[in-house]
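Removed: one protein chain of the complex. Kept in place: all other protein chains.
Presenting chain A:
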Amino acid sequence: MPPEIFTLAQTPITAHAFNADRQELAVSLNSNEVQLYSRKGQEWIPTETLSEHDKLITSIDWAPNSNRIVTASQDRNAYVWTETPDPETGKLIWKPTLVLLRINRAATHVRWSPLENKFAVASGARTIAVCSFDEESNWWVAKHLKKPIRSTVLSVDWHPNNVLLAAGSADMKARVFSGYIKEVDERPAPSVWGSKLPFNTICGEYSSPAGGWVHTVGFSPSGDVLAFASHDSSITIVYPGGPTVYTVRLPTLPLVTLSWTSEESIVAAGHDCRPLVYAGSEQGWQEVGTLDDASSSKASEGSRSGFGSSGGVGRLKAGAFATFRDADSRGQNTGSVSSDTKLNTIHQNTITSIRPYDIEGGYVARVSTSGVDGTLVIWDTNEVSALTARMGGVRI
């Protein structure tokens, strides 16, 4: 099915999260508030605004079973929001609970663990706060994963066993930690990542291939494989046994977000504004195409004649070249042509978040993306189209 496209705002979307039945949506529109939407047919209707944070909300996650929202912000706080009846009116309202994060820099990313009894908050304080609920005091307390993180942690992802945690960091490393908390966790079964797993065990540490910040990390559905994308325009897939490490170099700008769609495929997106699909196994990985079939959008083929053959150049060169060529040989100032600023991708700016939307038996049939262009798109992961022929003229 074709992608569903929703323009939610003219401002960037810094984070988005759906509830369990995908009828409600929480986004941060580059501000200190969470905007909730409710789905009505083909539209998202704004419903509530959650205000408690003082600064930009960097990440949102919505626990599907316990229906709780957790938000992380640059104000160094996280809140857990629970829907409870208002004591006076009886109406359901979202009530925040403060989390004692004990970090002195911005919180950058937050994710619920699979059992929803813990969540992990990445931060600029070279720390990951693993938070669990303390029944006695009735608040969320944090234990810190500190060593050997040397810089801001940009993303976290939970292993399906509820204990292991992957983290990508600006010190150019992706790591796998144990986030085992005695009070809430059962002892995990041994896995490819190790068998003895006290808190803060380092189960794996992998460098980005050419020194880029690790923007995003993700465990495969089984948890046996780790993928991360870094700012050196590459995506790396790690099988911890050997370890066997595959790096796919991109011909384009860096990826900043990824989501596994099955044990053998990944959808990733970033500064090139289109979701790319990677497929592979323990024998090797490669790019197989994109979900954004540019030919179906409003692209005009004619204006990029002569650039199609050079494949893989990316949009920068062709766009700049066309501008100078028009100015030089035709005396045209393309700045005045409105179509010049329009990308022929669906997202008109960097995609900052990609998340599983529709999961059928361990296989992700649809993913959702949001980005700097204020657009939310839901993609069918089976609609993969080849990329090579179109690379030369992404910008018209």
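What we mean here is this: a contact is a pair of C-beta atoms (placed from the backbone, for glycine too) under 8 Å apart; a residue touches a chain by one contact, two chains touch by 3 or more; residues count from 1.
As a working rule, contacts and distances are computed from a predicted model.
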Could you check which of "GTPase-activating protein", "Calcineurin B-like protein", "General transcription and DNA repair factor IIH subunit TFB4" or "Actin-related protein 2/3 complex subunit 5" matches the UniProt name for the chain that's left out?
"Actin-related protein 2/3 complex subunit 5"
With respect to the chain omitted from the figure, which of A:Asn77, A:Thr108, A:Ser155 or A:Ser234 is a touching residue?
A:Ser234
Among A:Leu98, A:Ala210 or A:Ala327, contact with the omitted chain is made only by A:Ala210
Sort through A:Asn67, A:Thr97 or A:Ser151 and give me the one touching the missing partner chain.
A:Ser151
Per the definition of touch given earlier, which of A:Ala72, A:Val130, A:Val153 or A:Met172 contacts the omitted chain?
A:Met172
Had the left-out chain been drawn, it would touch chain A at residues 126, 150-151, 171-172, 207, 210-213, 230-234, 249-254, 310, 312-314, 316-317, 391
